[in-house]
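We show some of the complex, not the whole, and keep each chain where it was.
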């Protein structure tokens, strides 16, 4: 259950409106690695933890914080859109600034949301739950979380470099710091699980059931063997259970496949025709 | 540039057709962490590497292999669909096996693809590039890759447990082994980059520009403090640059936000009405 | 900013697992009118209110409650999935109950989420922000909210009728009651705004700028004039500003349109060819 | 069954081409509340009405009209795109008007549709049936329709304010007037149904089966009690069957949930690990 307070977790006040930047900032609100993604990802992971304890609590702590970040970004975007102009080619032709805004802003910020934030990315693609990950396996999911915080901090850093507005930069410096923490926390949690489980997910699948002769093999399938120089091509494997090896000229392990013909009721191309033989030559004009 | 050979990388021959399992197997072909996702993810990352070398080569080696896995799964699914029945309620009522198949199979396997594999997941959702990640930052992206291989191996293990067909199990044991290698290789590559760059992505954003007072703080935003027991709540941070701390009762750092009214041409609710005052009481019948 | 407590707003405990019903219940968690939709819809509307006051507060009160409903449903679905079987055609053939489950359950509940809830509907379509509405105009948006609660309560009622599990019914009776309140509250808010603004959205668009001769006209464009009997076809209009009228045989007000040819650099069909004349007859074999 | 006449319902002729406005106008053709949405929504609702009569006729009358509006908008957009320039940075650098157009137009209007309208919104998102609503319950659906016409008229009003082209304004004034009628007609139909059924949808769900103690309760889940001042917080409920009440400090009605462990074949994190205890410490190098 959730309680809301109307105060923001941190300031979200730009020095001045900027509809172009408002559009760009949507990326970290409603994009693949925006705050909606992490908020819902952490909460769905938390609700699926089978057994309670510190991992579930950590997920819910962080999920609740990401909700606050959505709120900060939505507020900032609404303020960046303050008094945003609307217009057509005539307006663009008369005023180069308006022309630049009409090009660089998201038209839906005026037409659809009435100068409010959208649950969408910087191209106006609506947020989709395709972005989020929750598998029930904590080590797998914490890796997803570390990735999300890495991609997220990278995007915020790029946005920080793109603006001169001190109010915007102030808020972004908060988000970057929080992403520093969140990367650190997921690394810590991953290390703990890797120590308990080993590094390969899932740790409970019996080794003897996998095709172990290729469990530590790098197949050189792209010409050139620069990749042979890496840590991944020789020496003990990272899970401590094998030895990396490198196959310079990999070949197929299996035959050329042939599929059986389809039954009549599927109306595929008749087998004789697939085989390149004539089936019938009906009279026609074409 | 790519060359194709028609031999499969590994065998893809079931003991017997099974349209129910064909549907489930689609998940690791065309789902969020299916082979289409990793193939395109690795290749897009590789094509964006600015500068060549072993990382790019590794990405292209692995991307080319994942194409072979798409091919193996497509072949296996087509064979599992051999002679799959079609039918309606009458067929289902007459034969419980047919009834089970009509429930458990994907109807598009008959109607749309003519007993071939679909570029879709186990619910028939078409594959989308929303699933893939390529940011230009290798450490961020290798974490995405490690996650993808972790989720992927987990899903294949679940499928392995769900079937009794020895041919299917044989192929899955290959995929599981390759995911073991791929998790190992991305861990190795991540370790190498973390040693060169430190663990927080992006490593080149200046520390002094982030709001450092909250860079290592865990806010307890979900009641209960089990999360205070974790490695992430105290002691030196994982990046070696700070000390974790735990805030049991976090409070807002900022004020309650108020937004300015919208211009007339946006036709939002008039400010007086938002404020709860009357704007006008026009005569009407409703 | 948000705080979470781990207690549920209301009980979410089924009498027994039921993976078939778990799939169906996803509709009101992650479908078009599921709890994710209303939670994010109310919060995005609230964050965009320009000026604070009771409407914003009401939106945030209700948005926060809907987050609690997501949590209850996610918990209920995880419990309905307790110990859910996985399997192939062989399993289905051996046990009719397993066959029914394999048909009626969502395979991703096992393969993808590891027996947890998905952010998806009852067909496994992932939730998308295409479902939500926030325009900045409160009267428009409260109508969207009244619709959402109407569709939502309807779907929950249908699910209530489909299950015999007393634990599930108990939770659904809570959701149905809350939807009763939410329909009542949005009606109350709508009435208040309609009294202040009149019933046509947006109320601030000048009447004289619309084509008033057709502002209260019903065009009979589907043969048969049953619709002439309705309240909407005669008498004073609902906004009190006009009189309904009915046009039995509506005709076009404008001409047949003709478009100019495209410039050469668009490579459309050449105008002579569109006009049905020959452009060229090049020698070819086809 | 449908008949088409080539004359337009109303004029769709701009004074001059304007590719920037063409992009914006797409919103009300192919956006969430564009004409494709209402046309298909009304027809799908009409086709599902179980029993004929005036409601079905009204739906089909209006659905057929919305098809005519799609046609008007498609024609207008094609004309706004007449002779639209294509180009690259060099063209943009040489001519500021071209630069503004390249920024503000939809590139697919040239590359994909060859200067024709697209079934997409103002950001180029393709129309999706996720936008439409048809539940079989007329009161619920008429509320969806009233919302659609409210959002639609709001968007057209915003576009009206954004253009100086008298031909475009003329067509928009037609659409605004028709939306005035359509809002009025759905309000009339809603009133009629509410009188017959009461205001809560579905009206046929037995009151005694819902958790009536919370059917008229407002939970104050967002700090601050401005919402207590509203009509929705006290007095008789809008359905005449209860009394609104306000809970200032809402608490959970249920316990903290715990989920059972997953079966082995799901390969989730092992229960001991979830509980924070060691499962195994295998030898490894990482």
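Going by the order they are written in, the chains are A, B, C and D; count residues from 1 in each one.
Quick note on the criterion: a residue touches a chain if its C-beta (ideal position, glycine included) is under 8 Å from a C-beta of that chain, and two chains touch if they have at least 3 such contacts.
Nothing here was measured: the structure is a model prediction, and the numbers come from that model.
Here 4 copies are displayed; the structure file describes the full homo-oligomeric complex as 6 copies.
The working rule: only the chains that are shown with their structure count from here on.
Following the contact convention of this document, A, C is the list of chains adjacent to both chain B and chain D.
Chain D is reached from chain C by a rotation of 180°, derived from superposing Cα atoms (nearest 5). Homomeric contact chain A/chain B is classed as same-residue, with over half of its interface positions used by both copies. Rounded to whole angstrom units, the spacing between the C-alpha centres of chain A and chain B is 7.
Counting only residues that touch two or more partner chains, chain A has 1-9, 48, 50, 52-54, 60-61, 63-64, 68, 75, 78, 86, 110, 112, 114-115, 120, 126, 128, 130, 135-137, 139, 199, 202, 205, 237-239. Taken together, the chain C residues at the contact with chain D in this complex read 5-13, 32, 52-54, 56-58, 60-65, 68, 75, 78-79, 82-83, 86, 110, 114-115, 128, 130-131, 133, 135, 137, 139-140, 143-144, 146-147, 150-151, 153-154, 157, 160, 169, 173-174, 176-178, 180-181, 183-185, 187-189, 191-192, 199-202, 205, 209-222, 224-227, 229-232, 237-239, 242, 244, 252-257, 259-260, 262-263, 265-268. Across the complex, chain D is touched by residues 1-6, 48-55, 86-93, 96, 99-100, 102-104, 106-108, 110-112, 114, 120, 123-126, 135-139, 193-199, 202-205, 236-241 of chain A. Residues 154, 157-158, 161-162, 187, 191, 229, 265-267, 276, 286 of chain D are the ones touching chain B in the complex.
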